[in-house]
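The complex appears here minus one protein chain, its other protein chains still in place.
Order as written gives the chain letters A, B and C; numbering starts at 1 within each chain.
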Amino acid sequence: MNAHAEHAGHHVVPVSTYLIIFAALIAGTLLTVGAAYYDIDFQVLGYTVPLNTTVALLIAGTKAALVVLFFMHVKYSSRLIWVFAAAGFLWLIILFTLTLADYQSRAW
Amino acid sequence: MTDARQPALPKLHYLNADYGIKSWLLTTDHKRIAILYLLGVTFFFFVGGLFAVLVRVELLTPAGDFVQAETYNKLFTMHGVFMVFFFLIPTIPAVLGNFLVPLMIGARDLAFPRINLLSWYIYMAGGAFTILAMAAGGVDTGWTFYTPYSSTYANTHVMLTGIGVFITGFSSILTGLNFIVTIHKMRAPGLTWFRLPLFIWAHYATSLIMILGTPVVAITVLLLALERAFRIGIFDPALGGDPVLFQHLFWFYSHPAVYIMILPGMGVVNELITCFSRKKIFGYHFIAFSSVAIALLGFLVWAHHMFVAGLSVYASLVFSVLSFLVAIPSAIKVFNWTATLYKGSVSYQAPMLYAMGFIGLFTLGGLTGLFLATLAVDIHVHDTYFVVAHFHYIMVGGMVMAYMGGLHYWWPKMTGRMYPDTWARFAALVIFIGFNLTFFPQFVLGYLGMPRRYHAYPEEFQVLNVMSTAGASILGVGYLIPFFYLMYSLRYGAIAGPNPWGAKGLEWETPSPPPTENFPVTPMVTEEPYEYGAPGAAPRGHVRPQEAPGD
Amino acid sequence: MWTGIPLFPEQASTFAREVDLLYLFLVGVSGFFTVAIFTLVFYFAVRYRRRHADEIPPAVAESATLEIAWSVIPLGITMVMFGWGAKLYFEMRKPPSEALQMWVVGKQWMWKIQHPEGKREINELHVPVGRPVRLQMISEDVIHSFYIPAFRIKQDVLPGRYSELWFEATRPGEYHLFCAEYCGTKHSGMIGKVVVMEAAAYEQWLMGTPTGETMEQAGERLFVQNNCNTCHHDRADARGPVLQGAFGKPVRLESGQTVVVDEAYVRESILNPAGKVVAGYRPVMPTYQGQISEEGVLQLLAYIRSLRERPQK
Partner (left out) sequence: MTEHGTASAVAHQFDDLEQQREAGSLGMWLFLITEIMFFGGMFTAYAVYRYAYYNAFIEGSSHLNVPLGAANTVVLIVSSLTMALAVHAAQRGKKKAMVAWLALTIVLGGAFLGVKVVEYKDKYDHGLIPGALWNPKHEGGVAPPAEMQLFFSLYFAMTGMHALHMVIGIGIMLALMRMALRGRFSPEYYAPVEVSGLYWHFVDIVWIFLFPLLYLIGLHVVKGHG
């Protein structure tokens, strides 16, 4: 009865877009497998900071974002959907950071 | 009730629109589903209450002489499980919320009526598993299911109970989902966000918590069940797991769950205070946003349940300071309610007595929460009766008082009939007195150092325990009285008419009981919320002669 | 004899007075607000009671100033509570280095306590007055919680991980010792007493019965009995790391990480030797999981810790 102005969902995404995203996802998969075979380190102050997981998560995050935006049409959806989709990931981050904050700062 | 010209019941309404068991069990009408929930939660409330009575009887004497230690442990566990998961969490949203959310926003039903019915069945299925666990011999882990006791050592029915809790979680999720979609997409024309009743804001905030928190406890309980079934050790230190991780995941939901219980209660109180003081609510925006703030901040404080559990010092500091922050929106609400009474026209009908009781008891419950957020004091009072008293002030003094107030307030809307107000006021008074006598001594007991979940206790704690048990018996009577007069009113109560309180809000603009489609025509909202006392809006109380509603 | 209902437990540690003071501050603030809200609600309800059925009260303008005031002032008060509580909490979590070490093992449903001199007791803890005491605690089964109300201290006792507690008793006497974390059927039977004694009396109590060996001696005996010394010695062909002088120092692991040799690490290395192997050694050590009791591990720890003082030859 309100907010009928948003006819966003009727947006028909062209097949070519799907194919481009698909190609990017496949490329990302190959990239993440390839990268996993190399030691990716970062040297700082004499410490070696391993970055393999960070890289893997960055690639996975990018792939997920592509799926969410294009396959799941969030790019073409109302702001409400944007907010809720973001909230899901934000709450996941809250669960992660506050829990790990405990583990990072204790002896166990 | 002194009125000679009784209004008549509408000819056709949701209660008599269809007959037979099937018409109830297969209904998709949110109002009928609310009634189904009412039956369910009332049943579980009395089951949980029965366990509470037995617990209090045992604690009358220091020695563990009424029941065996193992039985006692099962009693407090089943009391907690039934009350938390099957009464406190679902009650206000699933009964009052289910009934009122569509009515208050001028919709014909919730967005997904069949999912709404499904969530009732899920709730009952979860309840059935838990009842089964109880019948099979019960469970003795405490409602918190702490590992490794629950995963490895307990040899009671942890699995069955866990399955019951897991299943019921989905009922909560589906209810929350339904509310959010309904509130976003189905408001009547003209009903902007800031014209919504604060009851709706509170339910919106509650639904957010249900959506975001419940799945975490679901997976946690599921992992616990897997751990018991297959002897794997995700939370068992003997197998490399960390029991404190269980506590993190458990409280990530179970602390916000406290706000699932209390936020809808706060929502109810907004409606009662304004109606019975005939005042526009003081600080509408602040109350609305404080509901959302509580829902959001509520997710950042869970580890204050774990200050002595082996949490790191730094994590403790962070969680302590965040816990204090969540107190502020609650304080804002209390101050605004009090200010609403100022220069009002206050009447003392039963719902208002409950609302005033709520303000007082919630204030005390909330303030004692500050003790638990204060690190050094929490070290001493954690896991003592101080904590027990604190959360009962919030849960029973807050949520149950609000629920009773709301149930009385909307009873005429739900049934079309009035209850005897004198009895209702008397019951409210008995409950208030019984409650305080039961739980106030427990604050003292806790500070003296009496640990919770003790079957037997040192003798010097007896006097306070006797006071508490005496209070509980008064409280028990207080809860039975409404049961009887509400039943009585179903048949003999005076006909209420559409708006017996002269209240504002869309739900009062349709007949009592409402027709299945809620409104004959979709209402158009042109008014700000709680426009009591506005020119041309003379209150139409049922104490005053009024026209019979057309139907 | 009726002596009235006590409101406070006895104050018998250095923390008790400070916690009570903070508690009283909280009671004061809460009392003020509770009374204020109750009074206002009651006063408004009576003063502005409905006098006739058609009464329409005047509108009251909202006030942003009020809203801000009653948000910011409570925030300020709570921050005082936080700061005060946190400061005291830090003291409670930081045992002084000269503290007397004792060991606690919790199991369903008893407390087992060991003194450095070798004395052992069950469900009783004897401590001298006026001396800081540090408890290192672990559970054999489920989570317990070591709670002495008269001292205002409490700490969960976890399986598989050491937790710590300290206090300084200020008054001789007997006090309750409770298990505060629900631990099964006889949870409420997992209680005992703390006996605070004058220093001289405590010494006498320690000497009271022949104790045999100290914690360190018991640890050394276990060290030999379990053949630890066949690998952990300071000769060149040692198959395990040298323990002399190792405790408390960082050590590099085979995986490249660095850890500090503390109680948790030594415990893990005894029970799970392959988990974190010191660089330069092979994972040849068998596990002692299930072969040494928690008390035994504590004794071994006491011995290995004592080796800190003995420099490598």
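The working rule: a contact is a pair of C-beta atoms (placed from the backbone, for glycine too) under 8 Å apart; a residue touches a chain by one contact, two chains touch by 3 or more.
Since the model is a prediction, treat every value here as computed from it, not as a measurement.
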| item | value |
| --- | --- |
| Neighbouring displayed chains - absent chain, whole complex | A, B, C |
| Touch with the omitted chain, as defined above, among B:Pro62, B:Gly233 or B:Pro420 | B:Gly233 |
| Touching the absent chain when the full complex is considered, from B:Ile180, B:Ala288 or B:Ala503 | B:Ile180 |
| Identified contact with the non-displayed chain, of B:Leu212, B:Val258 or B:Val387 | B:Leu212 |
| Which residue of B:Val41, B:Ala69 or B:Ala111 touches the chain not shown here | B:Ala111 |
| Full-complex contact with the absent chain, from B:Glu58, B:Asp140, B:Asp242 or B:Glu507 | B:Asp242 |
| Interface with the undisplayed chain - residues on subunit C | 255, 257, 272, 274-277, 283, 287 |
| Interface with the unshown chain - residue positions in subunit B | 102, 107-115, 173, 176-178, 180-182, 184-186, 211-216, 218-220, 223, 226, 230-234, 238-242, 245, 248-249, 252, 517 |
| Residues from subunit A at the interface with the omitted partner, ascending | 1, 3-4, 6-7, 9-10, 12-13, 15, 18-19, 22, 25-26, 29, 32-33, 36-40, 52-53, 56-57, 59-60, 63-64, 67-68, 70-73, 77-78, 80-81, 84-85, 87-89, 91-92, 95-96, 99-100, 103-104, 108 |
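Definition applied: only the chains that are shown with their structure count from here on.
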| item | value |
| --- | --- |
| Approximate Å spacing (C-alpha centroids) for the pair subunit A, subunit C | 42 |
| Junction residues of subunit A, two or more chains touched | 108 |
| Contacts with 2+ other chains: residues of subunit C | 161 |
| Complex interface listing, subunit B residues touching subunit C | 64, 69-70, 73, 140-142, 146, 148-149, 152-154, 237-238, 243-244, 277-280, 282-284, 286, 308-310, 313, 316-317, 320-321, 324-325, 327-328, 331-332, 334-336, 338-339, 341-348, 356, 359-360, 363-364, 367-368, 370-371, 373-380, 382-384, 444, 447-449, 451-458, 460, 463-464, 532-533, 538-539, 541, 543-544 |
| Sites on subunit B touched by subunit A in the complex | 184-189, 212, 216, 242, 244-245, 248-249, 252, 299-300, 302-303, 310-315, 318-319, 522 |
| Subunit C residues touching subunit B - in the complex, by the definition given at the top | 5-9, 15, 18-19, 22-23, 26, 29-30, 33-34, 37-38, 40-41, 44-45, 48-51, 53-60, 62, 66-67, 70-71, 74-75, 78-79, 81-82, 84-86, 88-90, 92-93, 108, 141-143, 145, 147, 149-150, 152-156, 158-161, 163, 176, 178-189, 191 |
